[in-house]
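Here the complex is missing one protein chain, while the rest keep their positions.
Let's look at chain A:
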């Protein structure tokens, strides 16, 4: 298919671009296979806007006489308006955008066409291998092993080819356990707490069914993570009733009789369409400037978004508490083990592990606990808050995770190597990107699409020193402690950097942030200078002494 066929009007002049808090700009609009490009013709202050078609969530058109207006709502929540003279041009452009922004085939997406203008210093596709992670692990414990049982994705299609499992469990047992767990997602190591040797595992629900089926290998597998005489905790992200209902469909939960050393805790985390609706309601509330105070607060409340944030943080804190405070191993799962499970395990690691609060460590966490762990990005992030499609597999699961990280970041602003912008970047790229990183739903699909060969990795770009400097937190000072966030409603805030980003003038806030960075930078300069001067003085004195001798 040629993109040119889809673009009947590739260019329109005298188009006016409207954005909130910016004055209207007149210029030329061009459509290419992957971008909408607007450039102002003003010579003094030329302005260009490049918008990926895949970033467009919805488009509306209306006409006043022959002047057409297109309102474009993006997945990064921005809304722009284009006034296009000429009814035909406007219709053509609108329909092209509509088609181009909803292409079905992954291989037509921009990452397959994107040619980077930068030199790749390190290929991001091979920056985060589980083997490296395992090397680190083996330096502190020998209770675990790498298993290649899934090397051709036959045991679990949504798992990566290599996983970490208890050493005492062989591949044959793993195959049996996989048959006992939904989607073949047998328990694997998610995190090892060096401080006390406790482990966090994740999996999907066990397939006990109504007649209480059991699997000796499964019991053996998870018991292998326990110290003798100690108990472990199973954190089930469904309420008990839902877990019980799941038995009717062949699913279920770990029953006390068969797992006597495990204590099950049900910590309910919302999923799928409930989250998507919450997201849509929140964005709607944030976009309406005319709300009076009561309406704003009741809309914020009705969205339930902050409730989800609180529940999620609480569940993650609970998992972390079991590991760090109770000295117990933990197994986390919900139904499929690809959404709420990953939210909990990854957030718990942010709380427990200082390494996950560095830029590289956080990237590794996203790769390990989200991409390799089989969070179906392509399904979940197909549309954002403006879409009308309402597919049941769309859900802002990853965004919620990022926001929880942001909430912890706000409470421990000096303990993270990255800044808020880095989290926003990941949000943007998860929904629309020139990089292949977030394409596909799991490693299996990515391998089939040959993404590592055909597309560029986000990490190849982000980890270049030039880019990285933009995402560094100037306040960062490594903090080796466990960081316990407050989950009181008074301590949680709306993530303005995402939800109010386009709805308020941010100039003064940005300037203030710049000033903060300047103060820190100036401090470093001054310290360096003082040290240099001290040294100089000391040398002079030493010289004088030497002279004298």
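Assume a residue touches a chain if its C-beta (ideal position, glycine included) is under 8 Å from a C-beta of that chain, and two chains touch if they have at least 3 such contacts; residues count from 1.
We take it that contacts and distances are computed from a predicted model.
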Out of "DNA-directed RNA polymerase III subunit", "MTMR6 protein", "Phospholipid/glycerol acyltransferase domain-containing protein" or "Latexin isoform X2", which one is the UniProt protein name for the chain not included here? "MTMR6 protein"
Thinking of the whole complex, not just what is shown, which of A:194, A:258, A:281 or A:410 touches the missing chain? A:410
Taking the full complex into account, find the residue in A:318, A:385, A:424 or A:439 that is in contact with the omitted chain. A:318
Against the chain that's been left off, what residues of chain A make contact? List them. 233, 256, 263-266, 286, 289, 291-298, 300-301, 304, 306-307, 309-310, 314, 317-318, 321-322, 325-326, 410-415, 475, 477, 479, 481-484, 486-494, 500, 503-505, 508-509, 511-512, 515-516, 519-520, 522-523, 526-527, 529-531, 533-538, 540-542, 544-545, 547-548
